[in-house]
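Of the protein chains in this complex, all but one are displayed in their positions.
Chain naming follows the written order as A and B, and within any one chain the residues start at number 1.
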Amino acid sequence: MSVIGFLDYASVFIFALTGGLAASRQQLDIVGFAFIACLTAVGGGTLRDLLLNRDTIFWIAQPTYIGVACAAALVVFVTAHLFESRLKTLIWLDSFALAVAVSAGTGVALALDQPALVVVLMGTITGCMGGLLRDVVLDDVPVVLRQGELYVTAAFAGATVAVLTRPLFAEPLIALALCSGVTWALRAGSLAFGWRLPVYKSRPPRQ
Amino acid sequence: MSVIGFLDYASVFIFALTGGLAASRQQLDIVGFAFIACLTAVGGGTLRDLLLNRDTIFWIAQPTYIGVACAAALVVFVTAHLFESRLKTLIWLDSFALAVAVSAGTGVALALDQPALVVVLMGTITGCMGGLLRDVVLDDVPVVLRQGELYVTAAFAGATVAVLTRPLFAEPLIALALCSGVTWALRAGSLAFGWRLPVYKSRPPRQ
Partner (left out) sequence: MSVIGFLDYASVFIFALTGGLAASRQQLDIVGFAFIACLTAVGGGTLRDLLLNRDTIFWIAQPTYIGVACAAALVVFVTAHLFESRLKTLIWLDSFALAVAVSAGTGVALALDQPALVVVLMGTITGCMGGLLRDVVLDDVPVVLRQGELYVTAAFAGATVAVLTRPLFAEPLIALALCSGVTWALRAGSLAFGWRLPVYKSRPPRQ
């Protein structure tokens, strides 16, 4: 299995876990778990493949991705009661999924020789859109937009690092590893230590 | 007209009726009715066609689909006050639209010789996504996710039946009829008799 294939599988599995946790908070049945898990897991990569006009969406070419997502949903259905806080677990798992998915999206776009800005955007979209779809469908506040947390920022920074470091190493894996590392470090620092960018707050929102 | 073409038209018309009913509950004007009707009616099939990378989206190839959806919107605009409960009517109509749309999606994917799992997923997506889009845009609880009802489950089961029975009969119509029958029976049983899968409820959701 290629490195990008492995990254896709890993991000699918971890995002599917977060989808299952979100479904458990809504008390859905097992098929609801699987549905939200699949939506979260393949949503970002599907959008990436549609935008890049790839001949076949990655999970249609290899439906085992769907099997992996459903397996993750089942794992959560059986074990979710073991977690002290499902929301906290969800958010931390989501940080790993984000880090891996940004690499997966970046890797695909790099392999297609897209221009640098497009590569960065594909990494960002692949990372952020699965969680966005999960939250919009379940009518939660999208984690992408939670005030003053680094999320899109982390994805964007990680993908940028991949593009900047790719020419430095013969082995593409190094740039992708740096990408995941930077993405996760920024996201985790935001969750653990409150790292953030200044928010817009000159005045409260008015009607 | 081919069988699949007829199924597409029928599901477009019935889903458009549900879109019109949803619009009536929001008291939109006639163009709002038509907009929601079209979104609901062609949303699932459009996603199917995008994912399968078909050369032309079905309603761009044949814009009469849009005319059918707009006609349904007009019918509802004129007659919605005749229904005792528009929500109840909407939900039951939606069950028929689901049953027909799952067959339409399954039939297209079967005709393209997709692998079994992809066929099942295309049937499920075509059936479920139109109603999901309708409910997300109108900010209702997606019918797909209503706690403890069979919806995705019904679609998935119906599409699976189509894939399993297709090799048994020379006439493809039979497998699609079984597909619609199973989908509708499960959905209707869930609405009428409370059939459901066990939901996840080991603990109430916490923050």
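By our rule, a contact is a pair of C-beta atoms (placed from the backbone, for glycine too) under 8 Å apart; a residue touches a chain by one contact, two chains touch by 3 or more.
Keep in mind that what you see is a predicted model, and the values were worked out from it rather than measured.
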Just the residue numbers, please: which parts of chain B touch the chain that's not shown?
-> 23-36, 46, 50, 55-57, 60, 63, 66-67, 77, 80-81, 85-87, 136-139
Since one chain has been left out of the picture, which residues of chain A touch it in the full complex?
-> 50-53, 114-115, 117-118, 121, 128, 132, 136, 139, 141-142, 144-145, 147-148, 150, 152-153, 156, 196-203, 205-207
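One rule holds in what follows: only the chains that are shown with their structure count from here on.
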The distance between the C-alpha centres of chain A and chain B, rounded to whole Å, is 28
